[in-house]
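Encoded as structure tokens, the structure appears first; notes follow it.
Apart from one protein chain that is not included, each protein chain of the complex appears where it belongs.
And then chain A:
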């Protein structure tokens, strides 16, 4: 059988690979590679197969393909930045972060067009972001910071870059968070273009964000779109889902200008990965449409009609060169509101291949509808996929674009999710125009309003997150309180509140928040380690045991479940088993500082001090801002090195100045060194941060007693004994103070209470009474 035309063959194969699920994609890609072996200029098959391997979690196969089969390892083919990106992703997957970062940097420097096709189920992420992540894992914090900042500059709405910066320790300033787009020109007429919202990301951005950059300039060209409307919308529509679909990514890509952002953003974010990526901040779960599955099905269609709102006259900018399919995510649930927010293009401009606005249920809809039918793209997600596929198969070069409008207004709620939609336009080669008719003024105004509102919300969340990462817990809580009530019960807000309360050592509200969070998202293991430690502090064995079992059943490959299990054993005083669990957590994720810290604490319990210090050091190596690791001060205390202990506690308090317990640890160390006055000041500080904590108040009273201010001490102890009636030590100290001030009857009562509560104090009480009796004798004698 003679070989058919290679061009068409390739085309079909490419379509198949890009739209099939991963195992099938591998099969087809192999065929494709075999039939069209890599040459200098055209090695797309190579890329696609590598991506397929990555998607199937075989990073080594992918690495072998792109790296070892290249001519030289170091010499990337000119213009083949795409390969660099694949290499970087493989390296990330196998953990060779340094190499990955180096390769990616080289590739980026070379510039050139990146043309990575997007595969169903693969992730695309902006280059800078990837570099930043790699650097972070490779512990080069400086470079990581730079790259995060770069990524943020490119795409100011990239939530992940923002959180990355916060986690590293250099959060951006409050003012620069999620800035407003330049003053929109609200004129309608101008806004016709504007209406074209964002989705117009003309870009055919391929999944990989690589294309993102080069296209920016082009996109900028798009800016004829009225700044205002477009921006407003733009920022939202593209909605680019945060790289991991979780964050609120507003896909504003694009350099400073907000215009194109939408465009950019979108492409940057390839389809939402199917699996639920652990999100540091779980976002509220808005009604998620059957998106993930759909998306993947849809996403990789080469001729997939992107949902992009094209700029009305956007033709120019739009066409991103790539013909590669872009992933789009339809905004969940956005469809509904479409009607009202229609920016629906009016019919006037429509050409036969009008971009179809998904969901334009609007009034002007008729024509559109008609067209829509043509395209068979339905606002409704479900119908979309099959339709698309068929339409795709019909013609590969359908110029029609599918517009997805992300109704922002619709939301007013769950911010992030709504913005998930990505509009990627994959105009088939050459597709350029289309466009939508200028939206009605109401629409754009409404859209603007919605955008404003949403931006404000996002900003508040960002501020809260930022405060939390700087350990300004009270401000973070205040910020969360300013969110609208519906959002305050969202997972994001709950997480921030729970963590902030926990860092403040305010355990009871933190427990409430964590419990609600767990009820809301039972399968989220992200903050579970804090939850488990909280239960450990509260000594709640049954609850901790349940939590640990649930978590381990959910996911054994993450450190958090193992941390919870270890905490459970530790509470039962089974330190061997606990240590084993914590070690497993460190094996699963060596970068998890908390697992190392807990290993350290267990070693202390088992009295292996040297080993403990080693563990704490590993924790600090893993994450410099992990203040719990400085609990190694307690080890030094036990070893008698008070100065060292003080240094470590102070360092911890530098990182987190709001934790009352840390402050009281410092106070305790100072007391031991005899500096009672300073110790008192630290305890006072601690009391300010945790006014309800009886322990902190008790420690303060002890210092007063040490300073011989017995009367003051008694004044403070009495209310304390009423608020904590079941604490033996309070009664004991009170009894001692009474004895010292000769209030024998009350002293006896207090001492009896102490003995009742804690029988082990029997000896101590006897000694006290005896000693005081003797002192009384001496004083009597002296008189």
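In this text, a contact is a pair of C-beta atoms (placed from the backbone, for glycine too) under 8 Å apart; a residue touches a chain by one contact, two chains touch by 3 or more; residues count from 1.
Heads up, the rule we're going with is that contacts and distances are computed from a predicted model.
Its UniProt record calls the unshown chain "Anaphase-promoting complex, subunit 10-domain-containing protein", which is the correct pick from "Protein YIPF", "Anaphase-promoting complex, subunit 10-domain-containing protein", "DNA polymerase epsilon subunit 3" or "Protein ECERIFERUM 7".
Of the listed positions A:477, A:505 or A:579, the one in contact with the omitted chain in the full complex is A:505. Residue positions on chain A in contact with the hidden chain: 505, 507, 533, 536-539, 598, 601, 628, 631, 634, 652, 659-662, 664-665, 668, 676, 690, 693-696, 698, 702, 705-711, 724, 726-729, 732-733, 736-737, 740-744, 748-749, 752, 755-771, 773, 776-777, 779-780, in rising order.
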